[in-house]
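Single-structure report; data block below.
With one protein chain held back, the other chains of the complex are shown just where they sit.
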Amino acid sequence: MAQVFPYTYYSCPCVESSSTKPNAVQSAPQEAAPFLEDEEENTFDPRSPRANFSLYPIEHLLYCTDCHQIRCPRCMVEEVVCWYCPNCLFEVPSSTVRSDGNRCTRNCYNCPICTSILSISSLEKPTEGLTPNDAASDAAKAPGGPYFLSCPFCQWSSLEIGIQFEKHFNLTSQLQKIIRGDTHRLGSVTDLASPRGEEMEGEIQGRASVASVEDTAPLPIQGDTETLFTNLYNFYRAQLSELSDANPYSLSSDYSFASPSSITRLMNLYGSGGRTKKDRPKPIREAAEFSEGQKVSNPLSEKENIDRIRSVGWEGTASVEQRLQQCREDVGFVDELRPLATLLRTKKSKRCKICRQILSRPESKVSTNRYKIKLLALNNIPKITMRSLNAQPAQHPSFPMQATAPGSDEASTLKPLVPTHFLLTITNPLFDSIKVTLATPSTTPGCVKSKVTILCPQFDVGANTDVWDEALSSATDRSSKRQSQMLSAGPDGGSLTGIQAEAGKVWERGRNWTSIVVEVAPGSLPDSIGHVTLGDDAQGDGGAALDEDEDVLEIPIFVRLEYETEAGGDDGGAAHARKEDAGKEKREEAFWAVLGVGRIAG
Amino acid sequence: MSRPSAARKAPKGEYIETDSGNKVWRKANISGAPNITLGGRTVIREDVHLRGDLHRLSTTKEDGSKSSSSHSISIGRCSVVAAGCVIKPPCRVSRGVLTYYPMKIGDNVFIGPNSTIQSASISSHVHIGEHCVLQPFSMVRENVKILPHTIVPANMVIPSNSVVGGRPARIIGEVGEGWGAAGGASAAGGAGTGGESWVEGGDLRELVRSIR
């Protein structure tokens, strides 16, 4: 289930002005676009594959008060305010974020198998589990001895891949030493001849002395790739610098006769002259050996891998997801997976892409949750909710008080071809009353055609004034009367609504909200075919002939608002605003919304 | 702060309402009530199991000694614990002794039915779906949505403004900036409005009021 029914999605208008639209290829079929070419206007199709990318729940939308438009993540520009580790909540300074690979360099690691956070345990007292968070506080009393990482969820432990740590802090550098140390033992020991090699050797020894962790299993994969890459990089760099060195006659005015290069130049001038001919630069050569980054394929290693798959079986191989998480596609086996340092998260401020106004800006401290600026769509466009008029759901869909048996979702199951009434409520967050015009195609798009009629497509919604105004006014009278009528009608209010839901009349009205009735006659599913051919499949998700979610009744509704408001100081919204005489300006807004009503029963 | 056991009113309906407006279902299973604090206007539904008896002991006595002053569970204001939940303070072996640690649940937290909570702390404006398991010492920060049927592994910290789901839980998205904002309907005393005025992660006062 996508979301609990009923739900409302708002379509950001930015899809229409999408950049590919103008220069799209002519042959692209029109049906695929979310806007069907009607006679004069486009109808939004919530079923088109593109619609998924332009529909948002309202809490994800912001509102640009300069452009007077909804802003979705696509039409916002994000700027990172701060980086922090979601696990230890340590704020990482921006200077080190990138070089750390956007990962936590403290003690936060995720399980390579199941992604849950790993805890550090001591080999001495295996019952003691230290969380990374209170590792510092417990440091004094923590038992000594080698430590390892273990997963509280799937019981994976770093001992399985032969990793253990001497200290229970600074794991990142310890782990790196273990992996790198192995790398060098395996890889670049071959090139000790070149000066680079010597230097590297020094490094290896340096590392080896630090990484005194014995008994580690070979960790070839990452090492191999990284060493190869480093070797290649150094090789290319050397080649490129040689290339530029090969031109002693470059425009350099400041070399003196004392410099060795001047001597070579003079020698070349008066010498054999071999040099002058070599004006043409020698192209860089290719890498020739492993130390330079070239590795010749070894068919034997592939054979080894085959035998390994055969012996470890399904469980021993790494799943696609695990491979993707490691970002290394050459990892094949579970024991080649490494614990992953926790990826950082960010706080972001968001700007309107068009006018660059800041739409939301959180406070930069990790611990606070406040915003300096937050221009919510919720506070600027009316909120649309829908619920069934007759069948009151037993409990609020997102606040279930009692456990529901799976599949007993009666309220959101619709009977085909039975007209049902729904109550559409529009709540106005603005301080001006708005005039709302709703429009919807008479049949929903998609292969299950349901009939939808909005009984009162045009109405007013009161302003979001002070709460006490409502209490004082008698506006609630009507609604309470209506409610009492409903209550008296009892559970089978069908007949009642049949009488009362008159076309052109508002059902109920409150201070800043108005409810109207929408009549829906769900279409019938083409079920017979499905049931016959693929029996048990059909029960599960309603008709084998249907694609996923095609039995969900979603109503696209075009919402248009008109309201008068105090004229803003600037003319930022000039396109939408028309100056009126009395210092008021008239605004108009329009957007598509999609109401998910329920699933049609098969 | 009032203790439900201390301030019982005359029985009225299915629940006991305290002075501060806490509503505790009669069928709720509460042990160690003195160690439990409810912040006010908090709802505990039927068959909820609150294990207040599991708390840090001052001595290593076997039975819960009432002399120990430590709280084991504290729940903030306007939080709702739906039917069938088990709320049990987390424990671990420390220096060879099994020790329970206090659990704190913030304000406006909704815990869906049949969930098992063993977190160290749950901050405010958290929405937990049904059939969730929050394993010991997990920490849930503010404005978090936990999808139904999620298992939050032990020691996991869920940062603010995130949506988690899956088994084991992982962060799968962010709640929007508008999380918890009711959009105009909030301030209204409009329990009688066409739509309910409470939203996930928002102020649950109205929801609490509607429960009767």
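Annotations
For reference, chains read A and B in written order, and residue numbers begin at 1 within each chain.
Just so it is clear, a contact is a pair of C-beta atoms (placed from the backbone, for glycine too) under 8 Å apart; a residue touches a chain by one contact, two chains touch by 3 or more.
Criterion: contacts and distances are computed from a predicted model.
A chain of the complex is left out here; the name its UniProt entry carries, from "superoxide dismutase", "Actin-like ATPase domain-containing protein", "Proteasome subunit alpha type" or "AP-3 complex subunit delta", is "Actin-like ATPase domain-containing protein". Taking the full assembly into account, the omitted chain touches A, B. Contact with the omitted chain, checked across B:16, B:30, B:48 or B:163, is made by B:163. The chain not shown here is touched by just one of A:66, A:160 or A:226, and that residue is A:226. Even with one chain removed from view, chain B keeps its contact list with that chain: residues 147-150, 163, 165-167, 172-173, 176.
The criterion applied here is as follows: only the chains that are shown with their structure count from here on.
Rounded to whole angstrom units, the spacing between the C-alpha centres of chain A and chain B is 28. Residues of chain B that touch chain A in their complex: 45, 80, 82-84, 92-95, 110, 112-114, 127, 130-131, 135, 137, 142-143, 151, 153-162, 168-171, 175-179, 181-185, 187-190, 192-196, 198-200, 207, 211. The residues of chain A lying in touch with chain B in their complex are 56-62, 84, 86-89, 114-117, 119, 127-129, 131-133, 141, 151-154, 345, 350, 360, 369, 371, 374, 376-379, 382-383, 385, 387, 396, 398-404, 423, 425, 427-430, 464, 467, 470-471, 476, 479-480, 483, 507-508, 510-515.
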